[in-house]
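Attaching a single structure in structure tokens format; questions to follow.
For this view, one protein chain was removed and the others were kept in their places.
Letters A and B mark the chains as written, and numbering starts fresh at 1 in each.
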Amino acid sequence: MKIPFLSAALGLALSLSVAAAPVTNSPPAHAARIVTLAPSLGEIAADLAGNGLSRIVGVTEYTDVPPGLKKVKSIGSYVRVNLEAVAALKPDLVLATMDGNSKDQVTHLQEMGIPVVIVKSVTLADIEQSITQIAHAMGEDQQGQVLVARFRAGVAQIRSHAQARKFHPSVLFELSDAPLIVAGRGTFLNDAIELVGAKNVFADLALPYPRPGAEEAVQRNPDVIIVGSEQEAEKWRRFPQLKAVANRQVKVVRSDALLRPSPSILRGIVELERAIFPH
Amino acid sequence: MIFSVEALSFRYRRHEPWVVRDFSLGLSPGDFVALLGPNGGGKSTLLKLLAGIIPGAEGVVRYQDRNFLALSPAERALKVAYSPAVFHVEFPMTAEQAVMMGRTASGGGFLRHINESDRASVGEAMELCCCSRLRERDVRELSGGERQLVQLARSIATGAKILFLDEGLSQMDLNHQSAIGKMLRGLATDRGYAIILVAHDVNLAVEWASHCLLMKGGRKIAYGPVEKALTQEHLRELYPDTSFIVGTSPATGSPKVFFSK
Partner (left out) sequence: MNALFSRTSRAYWTALAAWALSFALALKIGSVPGADFDLIYQLRLPRAILASAVGAGLAIAGAALQALFSNPLCEPYTIGISAGATLGTVVGAVIGTQLIFMGISGLAFVGALVFAVLLLFVARRSTAGSSSLLLAGVMLQFFGASLVSLWMVFADPTGIQGALSWLLGDLSRARLDGAVLSLALVLILSFFLWMDWRALDAFLIGEESALALGVDTHAARRRIIFFVSILVGACVSVAGMVGFVGLLIPHLVRRQVGSLHFSLLPLCVVWGAASLTFADSLARFVARPYELPVGVVTALIGAPFFLWLVMRRGAAA
């Protein structure tokens, strides 16, 4: 049995070896071939590029803000991009996010020598930080500062509205109904809810998109329920004992912007605000 | 004596009844033993125990003074060829390939593929067993009797001189049974083979066998040359619910069982 053990040992030894650290290449001072691996990143890059929109040569599907990006070559879905398509574009900068992109694909791109800048987008503060990060990567620090200032102003305005209110309702933000997926603490949606002056009824769950049972939701009896479509609203209306249903506080908010960790999330947050506090 | 068994006993588990009890036997080259007995009497199990297919028997099995069951499977296969009652293949295989499997133990290392001596053994075995014409046929398409011919050829191709055949002729037609029976008898008398054949057709088996072994309930009821073993009292002990008389064949002089109403 010597040979078998040798081969097993070989296999084990190799597989347990620690991975080599991925190569991190720096992007050029003024990247001219940018590929973005998420719609939000496309938006930020486009905002920073301004008139130089042609610098963006590849985007993931559903990258449609600003509309000029719709004509840019698609490289697939952001959860699993087409590496060949990305590589064929010969990018000198790739923008990726830690929340959504496949880690192994990002690593693969780095190993191929492509400069990749990875941002976080869990909180509103992360969104602000990502603008600065991307601006620096693209060589647009000044424009970055402008965008950040604008973002902060928008946030401040919404916060001022919130501070004027006395009532802070509890909100259940539903992302999908079967199975029930809600916004937990680990997402910018949580920040959005708190920014407008409400409380996330599932803020105790650390996951970004936890799946509590329907019973759990009923037990917590939120003041307001935010859903994405009329059908989902109807499903909740089957429970008249719920506060939100009795007070007609099941609101439909159809906002792509709200689900996107980019500057236009502010528009979405305003819509959210209107849904929760209609006046 | 080339193959001997002393006090062989076997049961599957501690609390279960004995399947074979206190069995002893001596085989010499030239012996052609017909193993007879009722169903479930331990005949198949006995052959498997003797060949080393089922482990865990008590007692001693010897091949030329060596402990037979202590040998490796390959060594055993070169001395004793065991042919089971069922031959079932789920994959495409020609009859010749099936017989060629008999050369597994004599094959040598993994680098040595089929050579001339293998082909010669297989050819001869298939000739003896009247199945040369089936050579290229897929075994799955053969009839039960044809498959038994192939199985027998495989056992002979191994080169072992002791054959344990579990119902080796049961599905053959009369022509084939007769031809094969004669052939086996020839192997025993002319080439010194020792053969144990489990048979259900008493009358047919005794035409070629030199000895009879009667088994019931895992025990040996009688063993000896055909005329001595195949008597009225012995057979009645074996098959108490059937009425028959034992006479002599007008053609060959061997004992025959005649059924009465």
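The working rule: contacts are C-beta pairs under 8 Å (C-beta built on N, C-alpha and C of every residue); 3 or more make two chains touch, one makes a residue touch a chain.
The model shown is predicted, which means the values in this text are computed figures rather than measured ones.
K.L.:
Pick from A:209, A:239 or A:277: which residue touches the chain that isn't shown?
P.N.:
Considering the complete complex, A:209 is the one touching the chain left out.
K.L.:
I'm checking contacts with the chain that's been left out. Which of B:78, B:179, B:204 or B:246 qualifies?
P.N.:
Considering the complete complex, B:78 is the one touching the chain left out.
K.L.:
Could you tell me which of A:181, A:203 or A:245 touches the chain that is not displayed?
P.N.:
Counting the whole complex, the residue in contact with the absent chain is A:181.
K.L.:
For a quick check of understanding: of A:25, A:107 or A:143, which residue touches the chain that isn't displayed?
P.N.:
A:107
K.L.:
For review purposes, identify every residue of chain B that touches the missing chain, sorted by number.
P.N.:
These residues touch the chain not displayed: 48, 51-53, 72-78, 81-84, 86-94, 97-98, 101-102, 104-105, 107, 110, 113, 140, 158.
K.L.:
Which chain A residues touch the hidden chain?
P.N.:
1, 3-4, 7-8, 10-12, 14-19, 74-77, 79-80, 82-85, 87-88, 99-100, 102-105, 107-108, 111-112, 175, 181, 207-209, 211
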